[in-house]
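With one protein chain removed, the remaining protein chains of the complex are shown where they sit.
Take a look at chain A:
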């Protein structure tokens, strides 16, 4: 018998290579010049707004993160292939998401195109969407199935779990990439001494971060593999002392240019940090306690926020007291005391089915819409 761990790792490396090849073949993003997409009148802020809207729409339709990521890849590829007028941008973005859903989602999740248009609150006609669908398929030669940043998050996560089982207590279990051996790893976590965490939890967190980063125009200039690696590396730095060897191991497998990687990582760090403190000053939110239970998993954000904050606190003493207060507030919102005692088993189901809903925010809804 082969060593199952080695076989698993081998399979994952094969999967990674396949994904890198698809990315190399199909990855393309528009070039920005003077704040606009080269050759079109679409500004970077319009583009960003569109991707954020696509993210909201995707969540509204209950599509999985992979579908959102694929939709953004299709949109970016199209914008780099054709000259698009700003007035068609929303229609192009929406159709990109519909196409991604047709590839990724089960048909009962997708619903009818007409229904999606209505739910999105847009006033496109179905004919417009279908005409756009034809244009996108033709321009991209029907070659839509690329490797997205979200795919890379999951592959890297599975590689980490497979190659460095000692990381399991810190980064959780396999996200399902290696279905066959996932159960083997699963049994590991029940051994005494291992801190229980819901499977897929860390991967879901990173997925959420990568989704945020995809809306940042400085960041989507980087390939999905580079972006995913940057996000994971930032986390590893916080979580473990010997992160560097683990990181170089991944870096070798991805063969990313190291200067580009470092640049990407710096921007990711800044960007995610800016998001953590970017609650709009004048926004009024109503705390919706009815939702807190069904969206319990959202508190997975707090440990990370906490860790990052401590790290930063050490850097800049001035922030320390403010941030403690800030996090006390968060802790209460997230009901952290309860989390500490929560058992993985009770939460597994929640995570499996609802990891796409993880949000950096507690369940709040705007006072007025």
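One rule holds for everything that comes next: a contact is a pair of C-beta atoms (placed from the backbone, for glycine too) under 8 Å apart; a residue touches a chain by one contact, two chains touch by 3 or more; residues count from 1.
To be clear about the criterion, contacts and distances are computed from a predicted model.
In the listed set "cyclin-dependent kinase", "DNA replication complex GINS protein PSF3", "Signal peptidase complex catalytic subunit SEC11" or "RNA polymerase II subunit A C-terminal domain phosphatase SSU72", the entry agreeing with the UniProt name of the missing subunit chain is "cyclin-dependent kinase". Remark: the omitted chain is touched by one listed residue; of A:52, A:82 or A:275 this is A:82. Within the set A:129, A:161, A:230 or A:268, the residue that contacts the chain not displayed is A:129.
The hidden chain makes contact, of the residues A:75, A:144, A:234 or A:272, with A:144. The chain not shown here is touched by just one of A:11, A:59 or A:164, and that residue is A:11.
Touch with the hidden chain on the side of chain A covers residues 11, 14-15, 18, 22, 64, 66, 82-85, 88, 91, 98-99, 101-104, 106-108, 110, 112-114, 126, 129-135, 137-139, 141-145, 151, 154-155, 158, 175-177, 179-180, 182-183, 200, 203-204, 352-353, 355.
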